[in-house]
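The structure follows.
One protein chain omitted, others in place.
Note that the chains are named A and B in the order they appear, and that numbering of residues resets to 1 at the start of each chain.
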Amino acid sequence: MSGDHILSVDRLSMRFGGIVAVNELSFDAERRKITALIGPNGAGKTTVFNCITGFYKPTSGVLRLTHDDGHIIQLERLNDFRISKLARVARTFQNIRLFPGMTALENLMVAQHNALMRASGLTFLGLIGAPSWRVAEQAAIDLARTWLERIGLLDRADDAAGNLPYGDQRRLEIARAMCTDPALLCLDEPAAGLNARESAGLSELLLSIRSDHGTSILLIEHDMSVVMEISDHVVVMDYGVKIAEGTPQHVRDDPRVIAAYLGADEEEAIAVMERGT
Amino acid sequence: MAGRVSATLASPQDSRVPGIAFIFKKALISALVALVLFSLMIGVRTDAGPDGQLTYWTRFGDLAAMVATVFGGSIVVELLRQWWGPVGTVRVVPASVQSGLSLAGRLVAPVLLVFTFLVPVIFYNERYILDLAILVLTYVMLGWGLNVVVGLAGLLDLGYVAFYAVGAYSYALLATNFGLSFWVCLPLAGILAAFWGVLLGFPVLRLRGDYLAIVTLAFGEIIRLVIINWQSLTGGPNGITGIPRPTLFGIPLSPGEDGLAARLGIEFSPTHRIVFLFYLILALALLTNWVTIRLRRLPIGRAWEALREDEIACRALGINTTTTKLTAFATGAMFGGFAGAFFATRQGFISPESFTFHESALVLAIVVLGGMGSQLGVALAALAMIGGFELFRGLDQYRMLVFGMAMVLLMIWRPRGLIGHRAPTVFLRHNQAISADLVNEGRG
Partner (left out) sequence: MDYFAQQLINGLVLGSIYGLIAIGYTMVYGIVGMINFAHGDIFMIGGFIALITFLILVSFGLTAIPLILLIVLLVSMAITALYGWTVERIAYRPLRHSFRLAPMLSAIGMSFVLINFSQVAQGARVKPVPPIITGGYTLYEGAGGFVVQLSNIQIIVVVTTVVLLGLFTWLVSSTRLGRDMRACEQDQTMASLLGVDVDRTISMTFVIGAALAAVAGMMYLLYYGLVDFFMGFVAGIKAFTAAVLGGIGSLPGAMLGGLLIGLIETMWSAYFSVEYKDVAAFSILIVVLIFLPTGLLGRPEVEKV
C-alpha cells in the first residue's frame, strides 16, 4: 500500500476450468520504475498481463492501480476498453497487433481516439470542420510525428504498418501504446525476435520513456540482456506462482530462479553454481 | 500467396502445360458430370396437366444441347486458362503503364461525376435511360451506405434491405397517414432506420463473421415477414399505394395551376419530375459520399477501420468497440433509410416484394465487387451490376440465373473487388495507396 507503488497485485488467481494458470500471485510495481516479470514458458506471465489489462477477469485477487494524484482504481472491476480509457493502462502484444492495413501515422492517430473523440465533439464538430477540431487534429498529428521521430520511423510514416520490418513494428506498437498517454505501460515480450542491435535500441527507448515521460513500465521479457540492463525490479514466476523477486542482480543469483530456468531441481542447480560456473 | 496458387490448380500435374489429350479428357469429364446433373432436371420436364395431375415429357434435345455446351465451354475455359496462366499469378506491370493507369484512375472519378451531372441534359428525351440512371444512383447510394458497415467497419451485414424497407415504409406511412411532406419525412426516415440499426446492432455485437451474416439475414427476413403479415398497418402483400411525389420545397411538379411548370411559365412535361428525381438521388448519394469521406478522417471513422483491422488491439487502446460498432450500424442504416424514402417517393407504390434477401445480396455484391471501402469502386460496381442486369432484361427468366453465375465468376476473378487498395486517411508526406493484401476484412 506504499504511496509510490503504481500497481499492487494482491493475491491474484486465474483458473481456466481445472487449470490454475496463476495462483495467489502478489507483487508491486513501483511508480516511474521498470518492473520486469520473467519466468519460463508457460509460467503464467501473459495471463497476469491479460488480467491487468482486462482481457481476462481474474478468478480472485485485487489489482490496485494508484494514479499520481492518489486516485485508486481497482482494475479487476473494469473490463476491456475501460482499463485503457479510464485507468490509463496501455499494453502491447506478444504477437504484434498493429492495424496492418493502416499507415504508421494512422496507427498512432487511432491510439489518440478518446482524446480526439472529445475534440471532435463526438464527431459533430468534426463533421462541420470546426476550428477547434482542426487545432486538435493538428496537435494529434504533431504528437504522432514526435513519436515517429523518436522511434526512427518518420520516413516511413505513410507506409502501411503491415509492410514495416519486424523490429520497426515492435517499436511502432510501443509508440502507439504511448500515444494513449498511459500511466502504466505493459509490454509483452517487446524484445522477442529482435537482433542484438535492435534490442539495445529498445532498451534505450524504454529507459527514455521512463525518464522523459515518467511512465511506469511493466514488462514480460525473455531476453535477459534487456531485463538485466533496464529493470529496476524483477519478479520471477514459475507454474503460476512467484518464486523470487528483487533487483536484477539479486534475482540472477537466486538458485530457485536458475533451477526454474534450467528445469533442474534446486540442489542440482546449487551444485551447478557451486562448481563455479 | 503460394497457398492460393496451388489451391487454384486442380492437381500438381496441372502445372505443366497440358496437352490436347488432357483438355479433351477434362472436357469429357465435365460433359459427363453435366449429363448426370441435367439428366432429370433438364431432360425431363414436369408440369401439372389440366386435371391437376402431374405429368412429364422428355426434352432430350435440350439435354444434348446443354451437355454439348458444357463440353465446348470446358475446352474454351481450359484454353483461356492456358493463355492467361494460373489464377493468382503476380503480373509485373511496366512502370510507365502503371503511372498511366494511376493518372487515368485519378481522372475517372471527376469525369464520371461531370458526366453524371450532364446525364439529364444529354438524355433528356430518353426516359428509359433517365430511369435507369436513377436506379443506378439508388444502388450507388445503398452501396455507399452499406460500405460504411461492411467496407469500413468490417461487419458483415446481409440484412441491409431491412433499413431500406424501414425508410421506405416510414415515408410511405407518414406521408399517407399524416400528410407530412417528403422533406420532413426524409430525415425522419433516416432517423428511424438508424434507430433500427442500433436495435439490430445491440444483440449482435458479440457475434462474428458468418454468425453475424446469418443473424442480419434473419433480421432482414423478420422485417419483411412482419410487413407482409401486419396488414392493418402496412397493407400486407398489397403494399401501399398513392405515396405522394416529392415537391421542390413545397412546389409540386405537376401539370396544375400551382405546379412548377406553371409558375415558371414553361410548358409542363412529365420529364421535369424525372429530372428532378435524378438530381434528388444524385444529391442524396453525394451527401452519403461526402459524409463517409468526412467520417473516415474523423476519429470515429478511423476507429471503424481499426475495428476491421484488429478488434482486440482496439480494446487495448481504450476504444469502446460497442459504441463504435453501433455507430457504424446506425450510420449505414441511416443512409439505407434515406434511400428507402427516395425509393418510395419515386415509385409512388411499395410492397414487401421490393425488399427481399435478393436486394441485400445485390447491394453486398456491389460493395464487395467495388473493393471493400473504396467509394469509387462501389460506384463503378453499382454501374456495372445494375447496368449489366438491365442489359440482360431481354433474357427474362434467365436473368437471375446469369446474375448468380456472374456473382460466382466475379468473385473467382477478383475476390478483392475492382479497386484493390485502400487510401490512407491522413499523411505526412506522400498519399500512397495501401495494397489490399495488407488490409484485413474484419472478423465481424
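Keep in mind that, in the parts below, a residue touches a chain if its C-beta (ideal position, glycine included) is under 8 Å from a C-beta of that chain, and two chains touch if they have at least 3 such contacts.
Keep in mind the model is a prediction, meaning the values are calculated, not measured.
Novice: Using the document's definition of touch, tell me which of B:A64, B:V184, B:V226 or B:L286 contacts the absent chain.
Specialist: B:V226
Novice: Can you say which of B:A218, B:L233 or B:L264 touches the chain missing from this structure?
Specialist: Residue touching the absent chain, from the options given: B:A218.
Novice: Touching the absent chain in the whole complex: find that residue among B:C185, B:V204 or B:L277.
Specialist: From the options B:C185, B:V204 or B:L277, the contact with the absent chain belongs to B:V204.
Novice: Determine and list the subunit B residues touching the chain excluded from the picture.
Specialist: 3-4, 7-8, 33, 36-42, 44-48, 52-56, 87, 150, 156, 203-204, 206-207, 209-211, 213-215, 217-219, 221-222, 225-226, 228-229, 312, 357-358, 361, 364-365, 368, 372, 397-398, 400-401, 403-408, 411-412, 415-416, 441, 443
Convention: only the chains that are shown with their structure count from here on.
Novice: Under the stated contact criterion, what part of subunit A meets subunit B in this complex?
Specialist: Residues of subunit A touching subunit B: 53-55, 80-85, 90-91, 93, 97-103, 105-106, 109-114, 116-117, 120, 123, 126-127, 141, 145, 148, 154, 157-160, 162-163, 176-177, 180.
Novice: Over in the complex, which subunit B residues touch subunit A? Could you list them?
Specialist: Residues 291, 294-295, 298-300, 302-303, 305-306, 309-310, 312-321, 327, 422, 424-432, 434-436, 438-440 of subunit B touch subunit A in their complex.
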